[in-house]
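Report on the structure given below.
Only one protein chain is missing; all other protein chains are in place.
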């Protein structure tokens, strides 16, 4: 047990942090202005500009795990990132979380990260050439079509989308929502979860298939706001898949292996989200501390009112603890693998957004009316974090999973809860 | 102590409830469609249509207190509503809270209600003829310019807007925000709080003055979103007042009496808000109960998972208690006056929105991804309720006030906290 | 809806309050001294002295409901109290709650109250003469043997005690605990819950039978402390019933009707407990307010630290709301009966002790080390209130019941949860 960061651990974090402070933070207003100008669903120039810079400095595709951590590795060494461990990347993710759009600058934003990892682990050479290469180059973007509006997707066995074999093709019919990233004009491909066999065992009915966004029958019905935010140009969409036909070779890994793919995907993604969430919470706490020192009420600076001392202390305690838990989970993933880290991953999945929501809410309160507006970025941070209590499995499903493992330590109960693939894909 | 509603108490509540169920609820989609069509800042036809109907049935200006409850009454009996007590009106307000736009249908929406009461209590005959008559007729709307962006408005003595006498006129300079209702094209007048004398005693520096919206120098700078919602066509605006000149006769009540007016205004307004909030919470609970019964996860209907039993039970307990506290405060206002009910008013001001936020948040969780979207009205309800922990004085100021009164029961301490006029005007 | 107390409502409350302030509060130290002297399980003289006084003033057996509220009334008018409604009595109970031992002074302490009501409703003339008369005279005390150590008594159908018919007798075998009041040397009789038929329908297996404490086979095994308190001389005991024989005429109401009796008993008892709890909370808040004004830290009186403003405000809000809910439940019991008030009774059962625990805990914190000692009565109040989250059904069972009723409002689900008879008898 050693809480010092190694030189390697600080190396990437500091590069990311420095890049953000030098390049991204000074352009925050530019981003807001470009986002608000004209068309909602477009490419935002400052991001493209920053991407070039980040890529040229090699701060790019950092999320891609070391070759050794990929269970289904092959010889395609060209599809590698710089090989950060989960701990190393987690520290970078926290920095990226401080400013919402910085993940994309480093080509590290969801759901591309998860999709790239899936292509890397399970894709054929052809699939990699077609999709993984442009994704890793930051030329296209992608989506993950999982959650459905008509069933409780917290229990992923409820999924109703049909993927039916018809000769050399699969025919896909279903309705998805919270398909994040589909608003982006560069989004070219979606990995889609559905059932190939409704009669198989509960966790062997599902398969994942690659669907090009321009396939006939892929109809974007509407965008879904989060609270009042459209999250453009990324966006969260409701999509109809109507007799969509793809070549049979678009199936990933094999029929009935959709769950297996989903589970491999979700572990790292959760760590990434959680560490970004910690960055969000740190920013909110910093804003709160500054604001409370700037203003006076009832004869003294507000920060001297002890109710705020209690809230700030609580915030600092909760951030520190959550970060440590998150890094521990990442460390376990690095050392003993995602399966053994299952309880820890579930724990931070529950803990991180709940922690952040409380701190952001207090920060809103500290800012008065300004807090609920867009002036301080707090209301939008709240809205986004609120989705993370639902995305990739709601709190309740993870609590169930944690508890079952805990109970199993004191008995011979089976130690797994129902598998959950999430009620909403968590992507931004 | 008698918890039965009297016939008179149910009479108006039932008329309001029946009207809403017969006329307003069936038009919810129409409202949404009209709101989303074209221009954001406009008159929404279905509201005007409903207003005609409500007015013709006499369900109109219900908020206006009985003559006996106005401390500064005069002979102008024409400016009366049907004379409901605070308890009677509170019961109606709960019904109106169930659907956000119904208050306006009955000409009972903030900030017009508070403004009309101010005109009624403190206005001259001329001021009444000019502004109160068209407001009571539902022909124009109004605003209240109180909160300022540059100071902690939770302590109203911080207000910096200047109202300076210059011959027969007052010249007004300052900046206001969260000026709600200014988005509405029918908004013609704003009651404005500022200081006429920066050297007077702390609570005698302020005055209130009538500012026509078309006065030169009134500049709307921008609208402020609430968690991404523009709340159009009502809206919350930031306004610059630059050398705005109004006749000296536009001053209300007298120089240095701004606080006195503000305090008279806020008591009833808080009850109204809180009872509407209870309606909001009831709707959220109903949606939660229905949703939990519609879907299954992990082998049984979700409502049978006991974690939901606990949340639903908590919601029912909290709603019941908050309603009773709110009605008790209203009953005290009716019987012993707003001043004596000060602690009770502060209590429901803190309690009601916090109660509702918890229930809405649970309801969001119950709806999964749908909860954070606009499909169920839950995210927007959350956003609106969140503002009520800040508007008309943040929680902390009311807690201070409640506590000081409590401490004074056990000592000879002075029993009042610093007066707070609110960090944001609560209006919708 | 009228929140004023009627003259009749204040009449009894004021008599109780005045008696307590004039007679009981001045003797608090006497009580403590007598309790601490010599033998633990004894009669405390000051209580007997006070009982004579209270009885002579007619402040006696106040809990006994008006004849009209007893569903199984008979002609035995001699077994009546002064006929207070539930609301009237509830107001008295709050006063009694302020000092733990005052209930007994008015012959209003559990479990005698529930037992007397059971004898009154369901007892034969002979049973009444033998047990009800001396109980109403305050000559003997009684117990209720319900909870069992070996099963989850939260689900009363789990109860294992056997009551078997053998000729003219019933033979009882089982083990009970949390049999409160058995420490008192005057305790002469216990109403005992058990099963007469293990094969009947779930709620018709149980019966209640009168067991004299001197019956052979009634063995008190030990007393159970609550936290570290023995609650002497009342006490909570573990009891073995080993081949205890009673005449068949000792059966109450009939075989298989034990649940029916239990349910009739629990409604009023819960109101009583909850209102006493409110008195407890008021005392704790008063102590907290006084203490915070007496001491200074970091340069100012502690009450001026705003974290305490928030806690005191929360305490006042929660007490007011809980009292109103409790009185509403009592009012419903008076007007529409216990069955119709089922949800309200369950609500206050959950709400009241949780409310009080938070306030007492804050009061402990305000008193520093003194708070956890016996000097301020706070730690013992906490310990006692903590039992009330378990006694007469744990929180979870009541939450289940409230939620099921709530769900049933939105569907045609059956509206009752499993019946719970309590995990511990709540008595003191």
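Per-chain numbering from 1; labels A, B and C assigned in written order.
Simple rule for what comes next: a residue touches a chain if its C-beta (ideal position, glycine included) is under 8 Å from a C-beta of that chain, and two chains touch if they have at least 3 such contacts.
Small disclaimer: the values here were computed from a predicted structure and weren't measured.
Engineer: Which displayed chains does the hidden chain touch?
Structural biologist: A, B, C
Engineer: Out of C:19, C:63, C:89 or C:177, which is the one that touches the chain we can't see?
Structural biologist: C:177
Engineer: Taking the entire complex into account, which one of A:105, A:262, A:327 or A:357 touches the absent chain?
Structural biologist: The one listed residue touching the chain not shown is A:327.
Engineer: Would you mind spotting which of C:24, C:317 or C:390 touches the chain that isn't drawn?
Structural biologist: C:390
Engineer: Of the residues listed, C:192, C:343 or C:380, which one is in contact with the missing chain?
Structural biologist: C:380
Engineer: Considering the whole complex, not just the chains shown, which residues of subunit C touch the missing one?
Structural biologist: 147, 149, 151-155, 158, 177-178, 224-230, 295-298, 302, 305, 307, 364-365, 368-375, 379-380, 382-383, 386-387, 389-391, 394-397, 399-400, 417-418, 423-424
Engineer: By the contact criterion defined above, which parts of subunit B meet the unshown chain? Give residue numbers in ascending order.
Structural biologist: Counting over the whole complex, subunit B touches the hidden chain at residues 305-310.
Engineer: In the whole complex, what residues of subunit A lie against the chain that is missing from view?
Structural biologist: 1-6, 9, 87, 285-286, 289-290, 292-293, 303, 306, 308-310, 312-317, 320-322, 324-325, 327-328, 331-332, 335, 343-344, 346-347, 350-351, 396, 398-404, 406-407, 409-411, 413
Keep in mind that, in the parts below, only the chains that are shown with their structure count from here on.
Engineer: Where centres are the averaged C-alpha coordinates, which chain has the largest centre distance to subunit A?
Structural biologist: C
Engineer: What is the distance, in whole Å, between the centres of subunit B and subunit C, each centre taken as the mean of its C-alpha atoms?
Structural biologist: Their C-alpha centroids are separated by 43 Å.
Engineer: Can you list every residue of subunit B that touches 2 or more other chains, as numbers and ranges?
Structural biologist: Subunit B, residues with two or more chain partners: 396, 399-400.
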